[in-house]
Structure formats: structure tokens, C-alpha cells
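With one protein chain held back, the other chains of the complex are shown just where they sit.
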Amino acid sequence: MKSKQIFQQYESREVLTAYLFLIPALFVIIAFVLIPVLGTFWGSLFRDVTYLPRKFIGIQNFLYVVGNADFWRALRFTLLFTVTAVILETFFGMLFALLLNETFKGRGFLRTIILIPWAIPTIVSAKVWKLIFDYTYGMLNFFVVNLGFSGGKINWLGSSFAAFWSLITAEVWKTTPFVVIILLAGLQAIPQDLYQQAKVDGAGLFKRFRTITIKLIQPVLIIALIFRTIDSLRIFDLVYVLTGGGPGGSTKPLSMLGFEMYTNDLFGKGSAVSIITFCIVFLITIVYLKTGKFRERFS
Amino acid sequence: MKEKTVKRVLMTLGAGLLTFFTLLPFIWMLLVSLSSRPDFLFSGTAQFSINNYINVLNNSSLHFLDYVKNSFIISSITAIVVTCLSSCAAYAVSRMRFPGRIIIPLFVLTMSMFPPISIVGYLYRFFSDTGMLNTPIALILPYIALTVPLSLWINMSYFSQIPLELDKAGLIDGAGRITILRKIILPLALPGIFSSFLLVFIACFNEFLFALMLTIDYNAQTLPVGIALFEGLHGEIPWGDLMAASAIASIPLVVLSLIFQKYIIQGLTAGAIKG
Amino acid sequence: MKPSSVKLENVSKSFFTLRGKVGVLSDISLDISPGEFFVLLGPSGCGKSTLLNLISGLEKPTEGRIAIGDKIAVDIAQKIFTEPYKRDTALVFQSYALYPHMTVQENIAFPLTNLKKKISKNSINAKVMETARLLQIEGLLERKPAELSGGQRQRVAIGRAIVRQPRLFLMDEPLSNLDARLRMDMRAQLKDLQQRLQITTIYVTHDQMEAMTLGDRIAVIHNGVIQQVGKPAEVYGQPANPFVAGFIGSPPMNLIEGAIMEENGKTVLKNKNGRYIIPREAVLKINVTNKENCVMGIRPENISIGKPGEGNIDVVINVVENIGSEYLSYIFLKNSKHIIVKSAQKPTSNNVSLTFQHDNILFFNP
Amino acid sequence: MKPSSVKLENVSKSFFTLRGKVGVLSDISLDISPGEFFVLLGPSGCGKSTLLNLISGLEKPTEGRIAIGDKIAVDIAQKIFTEPYKRDTALVFQSYALYPHMTVQENIAFPLTNLKKKISKNSINAKVMETARLLQIEGLLERKPAELSGGQRQRVAIGRAIVRQPRLFLMDEPLSNLDARLRMDMRAQLKDLQQRLQITTIYVTHDQMEAMTLGDRIAVIHNGVIQQVGKPAEVYGQPANPFVAGFIGSPPMNLIEGAIMEENGKTVLKNKNGRYIIPREAVLKINVTNKENCVMGIRPENISIGKPGEGNIDVVINVVENIGSEYLSYIFLKNSKHIIVKSAQKPTSNNVSLTFQHDNILFFNP
Partner (left out) sequence: GQKNNLSFIVGGTAKTFAFWEKTIKDFKEETGIDVRMIRSATQTEMRKQQIFIALRGRKADPDVMVMDIAWIGQLSASGWLESLNNYDIDTSAFFSNIVNLADTYNNQIIGLPLFIDAGLLYYRKDLLEKYGYPDPPKTWGRLSEMALHIQKEERRNNPDFWGFVWQGAQYEGLVCNALEFFGSAGGGFFSNDNIPIVDSDENIQALQFMANCINKEKISPPNTYTDMKEEEARFIFHNGNALFQRNWPYAGNRHNEEGSPVKGLFGITVLPHFPEGKSVSTLGGWHVGISRHSDRKKDAAAFVKYITSHEVQKDMAVELGLNPGRVDVYESEELKSGFFGALKEVFLAAVPRPTVPYYAQISLVLQKYLNDAIAGNQSPGKALKKAQGEIKEIIKTYEK
């Protein structure tokens, strides 16, 4: 019965076609990601220091990383950063996508400018933000001084609190367009007659939003969330330029910890950090997929 | 209150917020690019001119236009290839029945979760061994691998919004899977396809780490790397040049976004099925 | 709630497409009384659905005004437009438009969750259950629309409309995908519901039987113009023009064009196919403007078949169809038209004469 | 091309949903001859569309085998499955499934562009034009589906199926959204086309008339099980069981349950509502297994209305409906059932007796 049921479900020709469709993509991914990743995993089991003999040490690298207070601090920061950034991005992304989905004068202009933040390379936009937050001659402090808020300039990247929110601001500014683009295309695909039906059924603006837009956009939204989360959890460029992990390492994300280890010739430990980062990303994604009813939606 | 009024108020607020939110840093960037010094707000002595632009475009040892060209070529090729690969894959995953249709997209997604730093060493060795270092290929291939997951998942979700009946109609009308994908699914998923194209394009346009490690000079280096080279040894940043370069670099993307608008079309599937 | 009247005054509607303007409805005026069951009939594409959309507020007319009850729903001249969800109508879409992400239960419950006066979950459930039972889909409440058959989807669409008590029911071919027996059940249920609640109803259908049995009045539309409004029997018995005559009735009325003239002391209608003797009693009813060019109408069931020479015209039957209890005989004419005769018995021969029942003959200007 | 036979052997189909297995078709065997026009009838949700999907290859049966012509299309035991696009069938979807981004022209042309033997653009255009003219949509070729009315969409769906000459036509209620007159036209066109090309056709409909006039044979399905297969007259005249009897015919056959017994020298059917005298001639036909519990069937048109006392039972008419040329009289019974009588004249009184035409009385096991 079991094997029969399996045959039941699949059609050999169709299976073949499906694999033909998948193979090119899978091939590239396997060659350029999976194999290096397996190499990384393998490498994480070694003491891999250039000026010392390579030695198999099992999971010692992992133990070292996990036993390191810096790791936990970086993890805490990364998670906090991700949660905050993703929530804000989703909020603004949804807001703007809904707005840009309406027809009104000037929509074309707004649709163009919304792409700007995303289109500027991170290393540039991070510098722009650095300039904006700059204590001495930044734009923000110019306003602070000249519009007469509080007393004197604010050290935007100075305290871990301010630095955190500065990073968040820059990140949200930069990546909200990503969410907007995905959601906007998703919104276009919602059949208009459902809205019409809902109007006739007496549902007002917010009710329609809640019961139709949100529900039908959900698969797309989840995907935007997943990729934003994956990227936020691996944030690097922005922090590297904007705060360099400071002050006092309080804004150092996991990826930067890994990067430091790599640059400081701790390849085994760097790999261990990478693997751990990966595991965390993976777990969180699984949670998303579970809540997003991925299976149900795509089968 | 009337729904229309509520809507109008919300929209005006949203539009204002959006404009302020996106443009403020950008305008600041433009101002800096036009001024002779980045601290003009405080010093008040800066001159405004397009000298920085001229400088960036004219200075041949900067190779700025080479970077733009490389970026454009690499991003376009990657985005086109990725769009093709991932639409095929997304089609299979979202509309065909085969063992692995759940696990394969998950696998692909998983593959996008690695910190890129951990695989760049391998790639360097690979491309160096195969003599492809410092060629566009050395970036295109990893970029494809890195962006296929995003594109696949986005396309998957857009495809799943298209009624399955249309594939069935296609099958009945004698079309093979490729024809169905090409003539039915792709046109209908166009907003989705194009937005994933755009996202992939921009992701490649902005990628820094791989571009830095896998290229050597202006024959293959991309814009972010080129811009990073503006910086001096002790962190001296020629702000004006940097911002001018960034402003120029955003022009292709503005063009792209104008095209993007054309493909964001409402209600493509209207009238398809009854039910 | 008091039932609402619906009043349309000089309503016109055009669509503006990329290829230009498509005029759909022109100068429609209708006055539907409170509690009336009003049926719209007309050929495919004549604008029935568009008319319902105008009344429900999903589309905006190009001209004219519509009032529901004593509220003006839309008035182009005065720039008044009431949003659909404020008009309190229930619409069964021709294309169903079920919410694909909701179960049948949720689909039907949806309008109830939008009521101004909130009602409890229990009473929502009870109402949904009642409605589902009425529509014989109580076993499908947990399913999503994609898992339903065509007729089941259509019933869900009806359920969503009738679960609450709106001021106005608008139904666009709500029974088209149901089998005959179920359709009869549903028809009775709808009629019962409508009479019980006294909700004004505008109903589009292609089904003769439905139109005749359900409608208090029928409007026949053709090419966006109203042809006739009247009681079912009126429209059937005294069609206003050949179009209505030919449209109502299945099989439709036979319409024979020709010129009326006297021949051998008999009044005949003459055309390329021959001469039809007009029964004496019917001659009095000829009220056409131009006798040279007019149309005579006679329903298939009002023709009897006799031996050649006995009736009004001798013909050869080409095809006989059995439609269950009756037989349809087709007489093909030269201009690719045909005469149909309905009879309880199968004609015994192909060479027959037809006799037109005189009190059922009608004459029209073409 | 030679027309293909279609052979189904012990075909079953279940859907596996998140809430468990839903059995839809069980053990269907059918043998459809080449060139036959085969009609599927059955109540909503009985599995008709599913059956068409199985034949076309859009769904795969859970059990059994299907052969089209001499090729096995699917055989579960042998693990054979032919892809839909290799089966060369044309299917009119119940839900139309038009390509929304293509114009009507492109929609209809689409199957032609997929042919193995490429044909020229001109001949594609010619074929599309011809098809459109046949369906009376030649003026809409430039439109997209969203700009069409329901009936127009349905005709495009038909057009897409008939534009090429497949081995097999599968049509799922192709005329349900057309008005009576157009439907009659289309019906004639389809029949003509089918006969001209001799293409085997399987046709799902809810319309009595369509089933009777189009079908060479009819299969009646109920709850996924075939109830009867036969010529239209057979199915109408000699229904195999009460279900078929009650399902075919509009209004349906009156089915009266009861016990047959002798009373006062007369054979009567007795139940809570009273006793029905069975005409002597009909008594001979009683072939039920259990006389205590059987069903008598009589069609509405086979009952005549007479003065009280004259007929087989005296009743009171509750409602009379005019359905155009005829009248339906409803006699409500105690168990919320009713007897319907169809008559050409309106009954003059409400107190009447009914006479059953003896040669049209049928008896069934319940």
C-alpha cells in the first residue's frame, strides 16, 4: 500500500521533467555553495592555524566559541538587531507597498525613489550614514545644534544604545525597499474580484486589509521575512563601516566575530562561528516555515 | 469618517513619510557630492560645483567607468541567468509532483544561510586553479549560486498564486511544460519575475566581499570595490568623489526601476477562471 | 427591515478600454418595488451582469442615477457615490469569487463578521449551519473552495449572499451549474426565503423556467437596451417585439417574416419559402405598420400537426427530436432558418401540414 | 483521423486532503464507442468533472485503467501513465481556465500553436476566425478575458477546444452560462461539428434537453457510482432505479413510496398520505422484490387531472405555476414531499382527482 501510494503520487515522466528543470539551479548551488560549505564544516574540526601544524581537534573549536563571552554578546546583539530591524522593515515595507499599490498622481515618482536606498551599495550607504551620524560635522548634529534640541551635540555612535538605533535606522532605510518590491509584486497578484466581493459583503477598508490582503500576501510576506532575517542575521558591511562593532564591541554581530577570526588566522574557529551562525539562521527559518504553513501552501 | 477620506489621509501621510524616509539621506549624498567638503553644514565655506563628477569621470587612473561597466555586465548576466534557472526550478517545485518537492526548496534555502566569508576561500582557490580569477565569470558563477535561493523562493510564491487550472488548460491544449512556463506562467508572474530580477540585479550590483576577493583589477572589479578603493591608507575619504561616484552609479538602477514600473501590473489573472 | 425599492433613471455605462469605448448599457430606467422578485433576461453579453454591478456599486455608471430605498446610491450629475459596502446588498457573482484562503464555513460566515451590530460566534455558526443545510453543503464546511466541485462552489457563493438579510439580493445566474433537481430545490428555497424575508431581489438567469416561476416581473434586455418589462405571463404571451418573442420560450417562438396579402380570398403571409394561411380569427389582430414587411410569430407548442392539406401550410419535417416527454419537429427553411413544432406524440409521417392555433398568433413590425 | 473509443475499467479515484481521504469515484467501467456522443449526467458533486479529468489525464486514478483508442492512457496496476498533452483530447473546463493575458484570438489559437505539425499563421487565423464565427464572438477577438461577459468567456473556452480536431472532446457543462436561444444554436453547432468530424465526445451537462437531444447514450452517476447507461429514451422511459427516475426529467418523476396491497378488489399503493389506485393494466408490471416497501413512479406529464372521484386518487392542488406553455400543479404531501402534475391547461378547480396513464407507471425497489 505504501509503495503503491508513492507511485500514486508521482509520475515518472513528470518527475524526470521536474528534475530537468531543477538540475541547472541545483548544480550551481552545489558546486559553489554546498561543496565550500562542507569544506568549511570539515575545516571547523581542525586546529587550522597557518604557522602551526594542522591538527584534528574534533569539536574543540565549537567549545571554544561557545565558551567565549564575546560569542554570546555577539549572538545577543545579532538577535536583537535582527528582530528589531525585521519588524520595522516589515512594518514600513508593508505600509509603502500598500501605498504604492494604489493609483494616484506621483506614484511613478515614489516607486522610483523607493528603490534608491536599496540600490546604493551598502558600503556607500553605510558611509553616508556615518557622515550623517558624525559627531563633529554630521547632518544630524547640525540639526540638533541648530534646531536647539537638548544641549549640544549627541554622540550618535557613542553609547551602545545610540549605536544600536543608529545601525537600525541605517539598516531599515537600506532594506525596506527590498520588502516593498517583494510585497508590491505580491499585491498585484491578488484577484481584484475578491476585494469587490468583500466590499459587497460589507467589509470596510481595514477589514479587507486584514482578511484578504494580509492573508493572500502571506506566502510572499513570509518569504520577504525569511530573506530579511537570513540577511540580518549575517549583517556585516553596514556594521563594519558604521560602528566597526563598537563601542566596546557592543554592536559586534556574529559575522564580524567570524570575520575577525578569519583575518586573525583562526580559520578553524572562524569556520565554527560560521557553522553556528548557520545553525541559528536555520532554526529561525524553520520556525518561520512552520508558522507560515509552508507545506500546506506549496503542496 | 468616510472610507475615501481615511484612505486619502493615510496615503498622504504615507507618501510624505516615504519621501522623507528615502530621500533625506540621498539628498544629503547629492549635496556632499556637489560640495568641496563634507562638513559644509558646519563650516559654511564650501563651494558647490560639479567638479567632483568631472573628477570621477575624467580621472583615468580611477577606472570608474570600467567598474560601472563590469558591474553592469556581471549583474545583468547573473540576473538573467538566475531568472531563467530559478523560474524553471520554481515552476517544477510549485506546479509539478515529484519526490523532493518539499525538501529541494528547503535545501536551496538552507544554502543561502551561510556567512559568505566562509566560502570565499574555496572559491578563490577554485577560480585561481581554473584560471578564471579576475574574470567576470569568477563573480557570475558564485553570484548565481548565492542569489538563486532568493529568486527561486520569490518566484515560487508568485507562481503559487496563479490558478493551477491554467497549467491544466495548457496541458490539454497540447503544450509541454516548457511552453506552459514560457507562454502562460511567465507572462502572468511577470511582476513577480521582474521584482526578483531586480532584487538579484541589485544584490549583485552591491555585493562587496566576493568582488573584492575574486577580482584583481579594473578588468573585473565591480563598483563597490572600485568605490572602496577611493579610500586612502589612513582612512582618508574623498567624500565628494565618493558621493559623486555613488550618485552616478545609481543611474542605471533608476533606469531599471523605471522599467520595473512597467511590469508592475495589477490583476494579471483576472478573468481566468470561474470559481 | 423594510424592503427597499430600486430605482434606475437613465443609467448608461460604457467601458473605456485600450481599444476604445465599449458601450454596454444605454439609458436604462427601471422601477423595482420593495419586496419584488425581479428577473433580468437577455442574451449573453447584453449587459445583465454589468447592470447588477452598477446597482451593487462595484461599477460606476457613465450617466444616470440609481436609488436604493430612499437613498441615492449614485447620481452622476450630482457626483454622489455610495461605496458598495454601505449599500447593504448581497451579490452572487457569476464567477463566484470565493475567498480561496477561507474554508466554506469562513466564506459563508464572512458577511456576518462585517455587520455593524456584532453578533456572537455561536449565532454566526448557527446561521452558517442553517444556510449550509439549506444549500445541501453541510458536509463540506471544512473544505477550501479548491476542493469543491463547480456546483458546490456555486452553492457556497449563494450561501454567502443569503446568510445575512440585506436590503437587496442581486443574483447573477446563481443556479447555472446545478443539476435540474437541485436547481428546482434551490429555486423553491430562494423563492421561499425571498417571500419570507420580503427582500427585494434582482435575479439574472438564462433558464426559462426560473424566470417564469420565480419572477414577479421580468425585464428583457438586448444590446444594453430594455426591450420589455412585465409579468412573466405578459412577456411570454404578449412579447413587445420579435426579439422578445424569439428570446423567451424554449424552444423559441417561430418567427416568420413576409408580406401579408390576400390570395384566393384567404389572408396569407408570403415569403420565399411559401405561403402561410393566416387563420381568419387571427387576421383581426394584424396591427403592423407595413403589411409588406412584417413578422408573424407562433410558438412551437401552438402548432399542431395534421395530414397534408388540412392545415395552414404543408411542409416536410426534416428532423424529429425526443426531449423526454415531448417531441420537437424541425422544418428547415431556405434561408437557413427553421420552424419548430412541439408535440406530445411523434409525428407519424414526414409530410404533414401545420395548423396554427389562431389565438396564439402574433404579428410584429420587424 | 479515425475516431477513438474510450474504455474505462474499474476506475476509482480518491483525493487525499489534509483532512483525510475523500472517495469520489468508485469502480467506474464504461465503454464508449468511436464517434459516439456520450453524455454524463448526475447531481452536483457526483464526480463528473473528476471523471473527465481522469480521462484527459489531468488527474490520475487511484485504481483501474483507461484506454483511449488502442492506447492505454493509464493503468495503475501496470504503472502506465500518458501525459495529458499526449492524449490528444480537448477539454472545455467547467471553470473556463482562459489564459488571462492572451486575447480571445490568442486563446483560441493557442492549441493550434502547439501542434506537432506546424501550421501557417494564416491558416491559424482562418481557423480561429471560423471558430469565432461559429460561436458568435467574432467581434471580441481583440479582447482579453477580463473584458468579456460570463457567457462570452464560456464560448471562448469552447472555441479553444473545438478549434482543432482532437481524438476526443471532453466538455464540462459547456453551455451552462448561455441564454436559451444561444444554447440551442450552440447545441446544434456542436452536434453538427461532432457528426461531421466524427469525434468521440464525452459531455457533462445539467440540462435535460441537452442530454436528451445530443446524447447517443447517457450515463447517470450518483455518488461516484454509475447508476445506468443507455440511450436517452431508455434512461428516460425505463429508469433503472428510483434515483435515475427522480433525476431525469424536469420536473422530475413523481416517486411515491408505499406498500402494495389488495383493497376492495383493487390493487392500491398505500402510504401515510392515502391510497393510490393502481390501474389494472399496470398491475401486471409490478416486479418489485418486496411489495410491502416499494416505489411507484409516474412522470408529471403522465398524470391527467379530472373531477374528484374519477381518477386514481383525489387530491387538493396547492400551487399552480405557469411555466410558459404549460402549467405545473403542486400537491403537497405530509412528509414534505409533493406530487407535480404538468398540464397544458390550467386546472379549473383545486379539488381534483389524478389519473395515472397506466403504461407510464413504473415500479422500483426503493
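A, B, C and D label the chains in the order they appear, each numbered from 1.
Convention: a contact is a pair of C-beta atoms (placed from the backbone, for glycine too) under 8 Å apart; a residue touches a chain by one contact, two chains touch by 3 or more.
A quick note: this is a predicted structure, and the numbers were derived from the prediction, not measured.
Peer 1: Any idea which of A:A189, A:L266 or A:V281 touches the chain not displayed?
Peer 2: The single option touching the absent chain is A:L266.
Peer 1: Tell me, which residues in chain A touch the chain that this view leaves out?
Peer 2: 49-52, 70, 134-137, 155, 157-158, 163, 243-249, 259-260, 262-267
Peer 1: Since one chain has been left out of the picture, which residues of chain B touch it in the full complex?
Peer 2: That gives, for chain B, the contact residues 39, 42-43, 59, 61-62, 120-121, 124-125, 128, 131, 133-134, 212-213, 216-218, 221, 225, 228-238.
Just so it is clear, only the chains that are shown with their structure count from here on.
Peer 1: Between chain A and chain B, what's the gap in Å when you average each chain's C-alpha atoms?
Peer 2: It comes to 15 Å between the two C-alpha centres.
Peer 1: Need the CA-centroid distance for the pair chain B / chain C, whole Å please.
Peer 2: Computed from C-alpha means, the inter-chain centre distance equals 55 Å.
Peer 1: If you average the CA atoms of chain C and of chain D, how far apart do the two points sit, in angstrom?
Peer 2: 22
Peer 1: Do you know which chain D residues sit against two or more other chains?
Peer 2: Chain D, residues with two or more chain partners: 83, 94-95, 147-148, 150.
Peer 1: Could you tell me which residues belong to chain B and also touch two or more other chains?
Peer 2: 3, 267-270, 273-275 - these are the residues of chain B that touch more than one other chain.
Peer 1: Within the complex, which stretch of chain B touches chain C?
Peer 2: It comes out as residues 3-4, 273-275.
Peer 1: What does chain D use to touch chain A in their complex?
Peer 2: 18, 60, 62, 76, 79, 81, 83
Peer 1: Spell out the part of chain B that touches chain A in their complex, as residue ranges.
Peer 2: 3, 6-7, 11, 14-15, 17-19, 21-23, 25-26, 28-29, 32, 38-39, 41-43, 85-86, 88-89, 91-94, 96-99, 101-102, 104-106, 108-119, 121-123, 141-142, 144-146, 148-150, 152-154, 156-158, 160-162, 177, 189, 191-192, 194-195, 198-199, 202, 205-206, 208-209, 223-224, 227-228, 237, 239, 242-243, 246, 249-250, 253-254, 256-258, 260-261, 264-270
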